[in-house]
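Next up is a structure, given as structure tokens.
For this depiction, one protein chain was excluded, whereas all remaining protein chains were kept in their positions.
Note that the chains are named A and B in the order they appear, and that numbering of residues resets to 1 at the start of each chain.
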Amino acid sequence: MYQFEYHRPKTLDEVTALLARLESPKILAGGMTLLATMKQRLAAPSDLIDLQDVTGIAGISVDAKNVTIGAMTCHHDVASSKDVAKAIPALAYLAGRIGDPLVRHRGTIGGSIANNDPSADYPAACLGLGATIVTNSREIPADDYFRGMFETALKENEIIVKIVFPIPQGAAYQKFPNPASRYAMVGVFVAKTAAGVRVAVTGAGPGVFRMTAMETALAKNFSAAAIDGITAPVEEMLQDMHASSEYRAALTSVMAKRAVAGVSA
Amino acid sequence: MTVVAMQVNGKQVSADVEPRTLLVHYLRENLQLTGTHVGCDTSQCGACVVHVDGKAVKSCTVLAMQAAGALVRTIEGLADGDKLHPVQEAFKEHHGLQCGFCTPGMIMTAVDMLRRIPKPDETTIRHELEGNFCRCTGYHNIVKAIKAASEVL
Partner (left out) sequence: MNAIDAKKATGIGASVPRKEDFRFITGNGHYTDDICRPGQAYACFVRSPYAHATVDDIDFADALAAPGVILVLTGKDVAADGLGGLICGWLVHSKDGSPMKTGAHPVLALTHVRYVGDHVAVVIAETAAQARDAAELVDVSYGELASVTAVSGAQAPDAPQVHPEAPRNTCFEWELGDKAATEAAFNNAAKVVSLDIANNRLIPNAMEPRAAVGEYDKGTGVYTLYTTSQNPHVARLVLSAFVGVAPENKLRVIAPDVGGGFGSKIFIYSEETVCVWASKKVGRPVKWIADRSESFVSDAHGRDHQTHAELALDANGKMLGLRVKTKANLGAYLQLFSASVPTYLYATLLSGQYDLPAIYCEVDGVLTHTAPVDAYRGAGRPEATFVIERLVETAARELGEDPAEFRRKNFIRKFPHQTPVIMAYDVGDYEASLNEACRMIDYANFPQRRREAEARGMRRGIGFSAYIEACGIAPSAAVGSLGAGVGLWESAEVRVNPTGSVEVLTGAHSHGQGHETTFAQLVSDRLGIPIESVEIVHGDTDKVQFGMGTYGSRSGAVGMSAIQVALDKVIAKARKIAAHVLEAGEGDIVFENGHFTVAGTDRGLAFAELALQAYTGHKFPTSEIEPGLKETSFYDPTNFTFPAGTHIAEVEIDPGTGVVKVIKFVAVDDFGNIINPMIVEGQVHGGVAQGIGQALLENAVYDPDTGQLLSGSFMDYCMPRADDLPSFDVGVTVTAAPSNPLGLKGCGEAGAIGAPPAIINAITDALGVRDIAMPVTPERAWRAANGL
């Protein structure tokens, strides 16, 4: 790691003041991605602003309509929350598939969403459930938030405070992990909501995306058979030493069908 | 340089470190607690697992400053005096280690696993070990040891 200065503010106001004042600061949430990147010397912030002591941005609350998760809530807390498991079991399941138990004790939903790694799991849940990302200055619908590989709608010095997930009628997540990194090579989140069926895919393309062709087919007939033969476009898929774009495209279909079967069950 | 203080294995400790100092280096170099190991630089192998405020974490991906004020437990603090922790006993009894390098992290992960899931089956144990690599044992006896420990804990 390169040298940096470390800050540990207690309020969001202090955070914004630091962000405004410092040269090239970065917000430190759980650090599972940021610190790993800095260790590889691929990032060199002048300052790290650790959010762990900031009040009011961690914790889970569930009401009749929504599951609300504070930005600094770690994956383990979401995965093991009885309330989340009851309201949106697919969300708890997804959180329990991120990284490994040790990573889940530190990594946070806010950090994951802010980073928007194309193979991260949480973006699929946010987009699949039509979540709202609430920041210190506004509310951003998931459909507007994710802008491709590591790109989001967040403005400079904007801080995610919480994510609000509307409770669906049913949902399921199917993840095909990269055998080496265990990030999603293809992850498909399917949700049956009051507003219609939503299918979000992570890992396969340069950023999380919705499969509208599947959504249309499932709206008419919510069954795995209904999306038989519908795959993501091969030319838009990622390709690397682990998987070709053709294979990733095929997996979008297989994983989606398994997720649909999981919702029906 | 900044003074970072925390409680490690029940003792209040402090050391003057650069902000970029990782918790694992703070433990190894400043406190000479060399039981916690570094086996990779991509936060995957789990040789560095310690408990921070009761939860198992990878100390190679935590800044010492993030852990300031925390309660930290390392492999050196696991046994109760001369009495080994049941997980330590089980690793010995069931030959759950060979070269010993991954062992401290493996044991600290296993202790945390059994805190959360007191009676895991083999599939669960294997899944829970996703963040710990062992190159010697093929995991067979590690799984066996954790299962055995779960039965006496």
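To be clear about the criterion, contacts are C-beta pairs under 8 Å (C-beta built on N, C-alpha and C of every residue); 3 or more make two chains touch, one makes a residue touch a chain.
Small disclaimer: the values here were computed from a predicted structure and weren't measured.
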{"item": "Selected from A:M1, A:A153 or A:V234 as touching the chain missing from the view", "value": "A:M1"}
{"item": "Positions on chain A where the hidden chain makes contact", "value": "1-2, 40-41, 176, 179-181, 241-244, 247, 250-251, 254"}
{"item": "Where the unshown chain meets chain B, residue by residue", "value": "18, 20, 28-29, 32-42, 44-45, 47, 74-76, 78-79, 84, 88, 91-93, 95, 97-104, 107, 122-123, 125-127, 129-130, 132-144"}
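Quick note on the criterion: only the chains that are shown with their structure count from here on.
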{"item": "Intercentroid distance (Cα basis), chain B paired with chain A, Å", "value": "28"}
{"item": "Touching residues on chain A, where the partner in the complex is chain B", "value": "1-6, 8, 28, 31-32, 35-36, 39-40, 48, 50, 52, 76, 80, 99-103, 105-106, 181-182"}
{"item": "Chain B residues within the chain A interface of the complex", "value": "2, 18-20, 22, 41-44, 46, 49, 55-58, 60-63, 65-66, 68, 109, 112-113, 116, 128, 130-132"}
